[in-house]
Structure formats: C-alpha cells, structure tokens
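Missing here: one protein chain of the complex. Every other protein chain is in place.
Up next is chain A:
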C-alpha cells in the first residue's frame, strides 16, 4: 500500500504538487490521472525518494522509500523508459540492477523472458524501438518480484498492440495481489485499465474514487432536440430553469441541446404541452474525455479558459482516436 499525506513539492515559484493525500491499495490497478503538468511524475519521483517533498510525506507499507533496504524487492517502477545507457545491453542493465539488490542470478533471464526480450537481450539498448525500451523498463520494474509497482505513462507512444499488451500485463499483476499505480493523461485509457482512480490537476487532488463512479459522476447527459420551432422550445425550457444551447450541426442545421441530468420525457412533455413539433429527441452521454476535461478544466495548466470550453464542445473522439493522438505539449 502507498500512502501520501499532505505531499507538497515546490520548484522555485512552481508548485508542482500541492498538499496531495491519497492511498493506493493492493489487488487492483489504480489509475493516476491528470492533464500534462499536473504533477504525476513529480509525485512518482517523491514516492521513490528521488525528489524530496517540500512538505508532507509518502510511505510504502509505513516506510519511507529511502529507508528501504533492497527496495527493488518491495517496489518496482518504470518512470522513464529512456533511463538506460544506450551503449549497454539490456542484459547488463538488468544485471547491475539485480546485483544492487542481491537478487538471484536467474532473475534477469526470468524477466527478459516475461517481457519477450530474450532474443535481443545482448543488443545495445540504444538500438531498441520505443516498444522494446518500454518492455525493458517493465522488466526492470519486475526484477525484484515486488509487491508495489509504479508505471508513469507506460503506453505513451506505443502502438495499439503494445497498449493492449501493457494493459493485460497490469491486470495480471493486480490479480496476483500487487499494488499497481499507473499514471496517464487519458481518461479513456484509464477507463480500460484502472479499477480505482486518483485524479489530480495542478498538483491538487480532484477525486479519488472507483473509475465507474468517476465516469458516472463526471459524464452528465445531454438531450439533443431537432425541431422547426427552435426558439419557442428553447424559451419554454428556459422557463423550467433548464440550460439550453443552440448549435449549428453539419447537415442538420440548428440543433438544440439541453444540458443537465434530465430525461427525454421531460423535454418531450414540455414540447407536447406547447404543441411543438419534434423531429428528433435523443439522449446523449458525454464522452469520457469531455468529462475529464470538465472536471480538470479549471486546473489545466497551459490552456486558456476559452480554449477548454471550445474543446469540450467538440464531437466526442472515440477512445481509439484519443489513445492514438499525440501527447499535448507542455
């Protein structure tokens, strides 16, 4: 179990992590979600004792990382797949790691086999593709057969096959009873990977709940209405204190959207009561990404407010599109 209490990290004037408290429990994959620059990597570096918190602390089963002896047998981590000497072979890289924690001699071969790098283990790591580097990083994390695993954006830049491989791998590790913390800036990815979510924005905790709860709470519903009496219906609904929005939708002309948690019944009845003709009445669920942006919208560091609003009104991208999309600059 990982436990953070009031974790805070300042770099000069930047507050990277701000009074963050959370728990990561064993036996499931916990997603660590936040937009670019939210402080995910910084938090993970503090968990591993690489960066010292400005205040607060984080413990693993009650111990600070820097007090652990042979920590690789307790915590495995992949923060950055590039943290390997490019002229060193994967086998030598894992060999020194194994020696540092007095791990058994066969542990290197075992993890190489596990991630499927056995045949290229003696090649220099600098020649590896991104997917192979990521596998080497995972091999390093698994080397000491640890109970706790941290992965920082492990699917970043991977092809769909690689993404599925890693996702399956995480589930297997959690099913074995391990504590697995995986960061990502994509809710759609986390929805498929994580059971539990810790959501942060600008270094602050936004939510800690199950993924299902977060998604249900976040993605409100919208009712879409097409009608020739657009303005009249909008007026009627506004009198009922409902929020409406009129938009030009391609091929459909002007369309009325009614926001908030409501059913199509309410809109249909209101229309009937005033003799308004309806051409379409549908319930739309917000996409995960919309929901995520709504929740973290105020805390996205590098976007102007208007831009966030504009983005949330875009057509919902499919999960695959989102997953394949480029990582935003920060």
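Convention: contacts are C-beta pairs under 8 Å (C-beta built on N, C-alpha and C of every residue); 3 or more make two chains touch, one makes a residue touch a chain; residues count from 1.
Going forward, contacts and distances are computed from a predicted model.
Undergrad: Determine which name in "Probable septum site-determining protein MinC", "Cytochrome C oxidase subunit II", "ABC-2 type transport system permease protein" or "Glutathione S-transferase family protein" the UniProt entry assigns to the undisplayed chain of the complex.
TA: UniProt lists the chain that is not shown as "ABC-2 type transport system permease protein".
Undergrad: Touching the left-out chain: which of A:77, A:158 or A:293?
TA: Of the listed residues, the one touching the omitted chain is A:77.
Undergrad: Among the options A:3, A:23 or A:51, which residue touches the chain absent from this view?
TA: In the complete complex, the chain left out is touched by residue A:51.
Undergrad: Per the definition of touch given earlier, which of A:7, A:58, A:97 or A:293 contacts the omitted chain?
TA: Result: among the candidates, A:97 touches the missing chain.
Undergrad: Of A:85, A:172, A:217 or A:279, which one is in contact with the hidden chain?
TA: Considering the complete complex, A:85 is the one touching the chain left out.
Undergrad: Would you write out the residues of chain A that touch the absent chain, in ascending order?
TA: Chain A touches the missing chain through residues 45, 48-52, 65-68, 71-72, 77, 79-80, 82-89, 92-93, 95-97, 99-102, 140.
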